[in-house]
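Notes follow once the structure below has been shown.
Every protein chain but one is kept in place in this view of the complex.
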Amino acid sequence: MSMSRRRLLGAGGGLALTGALASACGSNNGRDGDDHAGQPVLEQWYHQYGEPGTEQAVRRYADAFDQADVQVQWRPGAYDQQTAAALLTKSGPDVFEVNGPTLDQIQGGQVVDLTDLLSEAKDDFNPAVLAPKTYQGKIWAIPQVIDTQLLYYRKSMLENAGVEPPRTLDALIDAAKKLTTKDVKGLFLGNDGGPGVLGGTPLNAAGLTLVTEDGKVGFDDPAAARTLGKLRQLYAEKSLLLGAPSDWSDPAAFTQGLTAMQWSGLWALPQVRKALGDDFGVLPFPRDGAQGAPAVPVGAYGAAVSARSRHKAAAKAYVKWLWVERTNYQEDFALRYGFHIPARISLATKAAKLRQGAAGEAVRYVTDHGHAEPLLWTSASRTAYQDALSRIIKGGADPDGELRSVVRKTEAELRRVQKKN
Amino acid sequence: MRGPLTTTTPTRRLLGPQNRHLWFWIFVGPFVLGLTLFTYVPLAWSVYLSFFDAHNTVSPTDFVGFDNYTAMLGDDAFTGSLVTFLVFTAFIVPATYVLSLALALMVNRLRWAQAFFRSVFFLPVACSYVVAALIWKMSIFNGVRFGLANTVLDWFGADQIAWLSTTDPPWYWLVIVTVRLWLQAGFYMVLFLAGLQRIPPRLYEAAAVDGARPGWQVFRHITFPQLRATSVAVVLLLVINAFQAFDEFYNLLSDSRGYPPYARPPLVYLYYTALGQGQNLGLGSAGAVILALIIAVVTVVQARWFGLGRKED
């Protein structure tokens, strides 16, 4: 395997290093699209997954593809920034996973239309995560796995405090307050107090959306201000854990007993179970108001092909092979290392691991209450919304006023992207 | 070889002028060439981008004139961040100045263990912002009970504080300022130490003869005026550094979902606008040009104010 060879070189000392870098200087790794033993060379990028074994697995899949020499790059750090910068150049990837693609990437012609890869398999992909990858009827990335987020709660702590698992936002605020003691906080929504990870979820729980089906602002409604205003209470009553060493994506704060409830990813489930056994449960974000319903966010990294690739046909063939045809690899990728829901309905329903206990509930929440971020929700809108939410929660700013300015900005963004049609 | 680079200036010394011009460019040319390629070309490119609607592209076609500039100047988040860094500069510059000068004065007077103290204060200069931010965020000023700051508070029976997440009072400034002081004070201390070494001892002897009391009087009338050149350089460097603040803010306050709307320096805001999924390179470049202009104006005004550059003529 190339991995072990590289590590050997690394251990071999200065000479080996110079060799490795010198070779990296010269020809190499398919950036120039050199043919390699008569095969096109494809470069494929993944962001760094936390679960051990994932990297080895994707390298194994890549090696098994026999129509091209696929070279996997495992990228730590700010992945979105790196791909965005690399897509501006020829030295970017051919195939890459993307938390998108964004509307601007599609409109800017940076990614290739993949509609024909799906063909008959299209109906087997979860429609909630396929929708944001679809623009004007065309599909721009193949969903790999579905991720979602949940409210984890510690059963024993709730029992001791005489608190029921919260089913409404008011109950959640109440519970968080009652569960807060000198050493343990009631709820952890991330070190920023919630705006980053929650996104549109509280709006969904109030029966609203970020952007409506017909491309209008979906939260220009008094209910939005009411719901977001309630989040302020969590912060003001000091029920929130803030400044933990690791953020919401890591269940450490929950398993270390720093908080009684935590909003975190489905991926954290195995770790939580290992640390706490049966002493935990999961809930969706609780509903708020008469129009409200419980909500969980869903999203999927998708496999996309760069429009600057020199081997688009080979790259498309590879994506089709890996993410449409090889269901055994898709199953392996989703279930064996981390804990994700396969994007294919047929795989998700037959996975035994996803049927019982907390995992089974999580799958049900995704089916019944899942909301994906709409494609029209651009980065500029998201920044404006997050800033406003942060000012509401931490600064106690007036929700009505803050939301009005977000609505204005979002409307401008929607006009901009719709004009480009 | 002589070509267009050589001009004929009628100075006569040991070597002919043509020859000297050639030598000038042999010495300076490679550096200027590289600097032009790797700084001015990208800069010019940024200026060019700032006049276009450049979403996700560096070769835009949609000319928009000054739209990006008006949009940026009308953006509360950007103007807010300009105010943020003005406040930050107004605070960090005097604070670093005073601390590093005080350290230098104290270390300079030591008769023993001088090298030890100098090393201790200088050592943090070797730390990267990544490492320093890590220590500050995760071990000293984390918001939970096993953070050092909260442990100390606990000894006095005070409540835990979420240092980086509390906006009222804005404790996060304490974290940002202390990390920068720790990283930088030692470097400027060495500059001051060098300045102090250059003050002729006879000035102090004369002052002692005149009956000046050691301490404040000597400092005020001799040491401080003699350090003027050093002070000017230190303040200039501090201001430029403060305006370009990025690393410690980014490493302390950003998370996977972005950056909070407070303590957000302009460079961080532009980073999110232009890079990342925002990829609004036109708007980001316009903001960058505005920022560079502000820095240029402030630097020039400051240099004039201090009378710097006079001896260049």
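Order of writing sets the chain letters: A and B. Residues in each chain are counted from 1.
Operating definition for what follows: a residue touches a chain if its C-beta (ideal position, glycine included) is under 8 Å from a C-beta of that chain, and two chains touch if they have at least 3 such contacts.
Operating definition for what follows: contacts and distances are computed from a predicted model.
Its record in UniProt calls the unshown chain "Carbohydrate ABC transporter permease", which is the match among "Lipid II isoglutaminyl synthase (glutamine-hydrolyzing) subunit MurT", "Cytochrome c oxidase subunit 1", "Carbohydrate ABC transporter permease" or "Sulfur-oxidizing protein SoxY". Residue in contact with the omitted chain (choice from A:D69, A:D192, A:D250 or A:E373): A:D250. For the chain left out of this panel, the touching residue among B:V83, B:V98, B:A158 or B:A296 is B:A296.
Of the options A:D123, A:D183, A:D368 or A:D398, the residue whose C-beta touches the omitted chain is A:D183. Residues of chain A that touch the chain left out of the display are 3, 6-7, 9-11, 13-14, 17-18, 20-22, 24-25, 28-29, 31-32, 48-52, 55, 73-78, 81-82, 85-86, 88-91, 183, 245-246, 249-252, 256, 265, 267-268, 271. As for the chain not pictured, it touches chain B at residues 7, 9, 11, 13-15, 20-21, 23-28, 30-32, 34-35, 37-43, 45-46, 49, 58, 103, 106-107, 109-110, 115, 117-132, 134-136, 138-140, 145-146, 148, 151, 182, 186, 190-191, 193-195, 197-198, 213-215, 229-230, 233-234, 240, 243-244, 246-247, 256, 267, 270-271, 274-275, 281, 284-285, 288-289, 291-292, 295-296, 299, 312.
Everything below uses one rule, namely that only the chains that are shown with their structure count from here on.
Here the spacing of chain A and chain B, counted between their Cα centres, is 36 Å.
Interface residues of chain B facing chain A in the complex, by the touch rule stated above, are 55-58, 76-77, 137-139, 141-145, 147, 161-168, 255-258, 260-262, 272, 275-280.
Per the touch definition, chain A reaches chain B in the complex via residues 78, 80-81, 84-85, 87-88, 99-100, 102, 104-105, 107-108, 110, 183, 190-193, 195-197, 199, 241-245, 247, 249, 253, 258, 379-380, 382-384, 386-387, 390-391, 394-396, 405.
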